[in-house]
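The next block holds one structure in the form of structure tokens; read it before the comments.
Complex shown without one protein chain; remaining protein chains in place.
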Amino acid sequence: MMGDVAPRERRHYWLSLAALVVILPATVLASSWDSLMQWRANHYRIQISVERQAAQRYAGADWKLSELTRLPGGMPEESVVLVEFEAAVDDPAILSKSPCEVALTDEQGRIWKPVFLTEPIVRELHPEAAEKQGCSNFAFEGSSKGSRITMAETFTVPTAAENLALSVTVFGALPDYMLLK
Amino acid sequence: MMSRFREIAAVFLVAAILYGMQRTTPLYSEITSLVPAYGEQGKRIDARAFAFAVVNVHLARMVRTESFGRTQDFTTSGVWVLIEGAAEAKRESLTLTTANWLGPSGISYALSQRFSILPGLLPNQRLEPGLPKPVLLAFEVPESEVSGATLLVPRNYMTPLDEEIRMPVTNIDTNAIHAAITLKRSTVGLPWILETE
Partner (left out) sequence: MQQRSTLRQRLIAILVTGVGATAAAAISFGVTVYEAAHPRAVPVVPAGEPIDTGRWNITFQAAHSGPVPPTGVEPSESKKFVLVEFDATNLSAATGFVSPTLFTVDPPVPNLPAPVFYLARDKWIASGLNPSMPERMIAVWEWPQALALPETLRLTVGSQIYKRRDNLYGASSWFDRDPIAVVELPVSRDGAR
């Protein structure tokens, strides 16, 4: 069959086959480009590490972890951790619009999310902190340049967990997030 | 003549191959099914994101809940299966919102939501890394589906290719079906008190 075909046609045939090697992966990449970018936006993070008592500029505010208190938990081996932090607002544009997520991490990379209901022991021992709100765009609603927002979140962690740090992610400031030690 | 025969044979061969491929294509649910982590009853079963263990399995014809001075009876046309266990998150805080009782017939029964306000029920228990928590699971199944079942605990039921604990329920006394089991709130130790009648 191939014998009576002109050499030019044969060259075209092989060229086309070779082109497939490039074109097929390129098609896959092009059609999944949006998903890849979405995945990157969801997963790519740059950590800003902040030492204790230092203030850090992030998402239009200066952030500081003011107090990290360990309290006894409801079960043995369990601690309640109360974290109080504050942000001095410079530009409320991002903060008042985008959601904010906080979590407590330890040196093993474990992540504790805030508890829904404030633990009774926090109400008892630190009633002023129990009144404070968590980090969210509602906390920054109506804030203006120069206002200082104080926030608090409660976590339950094993007593053995060490080197706890608070991670703060403001979605409008991605891919950066802060780790307040 | 020979080449004509070969052509027809080739067409039939291709048709057979296509038919075979069509028949053996895995279902979408199989391609995106959960990754199982097998374990035994009474032992800690580890998945990547969480661990789970069954401590006790009780059977009853009726469940009575006592909560804030209010008593409610939950009858059933089958049998109540109450499972006391423990669960722990490993890397990140999470909540296990669902579980299934896979009967010997292949029919699956989801976690009962009929008395969903009781503390300690699996979907109500926030699991934290490093802190094992007691969990209570309730299923309502026909009597024929009690023995030979498998307990399935997925991390969540929305995400494909996520993980799921599969535990054959081997140790269950089908002759000891209690007339009633009472569940009460408790403030010390376990979040519930389970009494059999």
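When the chains are written out, they are named A and B in that same order, and each has its own residue count from 1.
The rule we apply is simple: a residue touches a chain if its C-beta (ideal position, glycine included) is under 8 Å from a C-beta of that chain, and two chains touch if they have at least 3 such contacts.
Bear in mind that the values here come from a model prediction, so they are computed numbers and not experimental data.
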Item to check | Missing chain: touched chains present in the view | outcome: B
Checklist outcome for this item: In the whole complex, of B:Gln113, B:Ser147 or B:Thr196, the residue touching the missing chain would be B:Gln113
Checklist entry - Of B:Gly78, B:Gly148 or B:Pro168, which one is in contact with the hidden chain? => result B:Gly78
Next on the checklist: Out of B:Val141, B:Ile165 or B:Leu183, which residue would touch the omitted chain in the full complex?
Outcome noted: B:Val141
Checklist outcome for this item: Omitted-chain footprint on chain B covers residues 25, 27-29, 74-78, 100, 106-110, 112-114, 116, 140-142
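Keep in mind that, in the parts below, only the chains that are shown with their structure count from here on.
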Checklist entry - Taking each chain's centre as its mean C-alpha position, how far apart are chain A and chain B in Å? => result 32
Next on the checklist: Show me the residue ranges of chain A that touch chain B in the complex, using the header's touch definition.
Outcome noted: 75, 77-78, 103, 109-113, 115-116, 156-158, 160-161
Next on the checklist: Which stretch or stretches of chain B touch chain A in the complex?
Outcome noted: 90-93, 126, 128-131
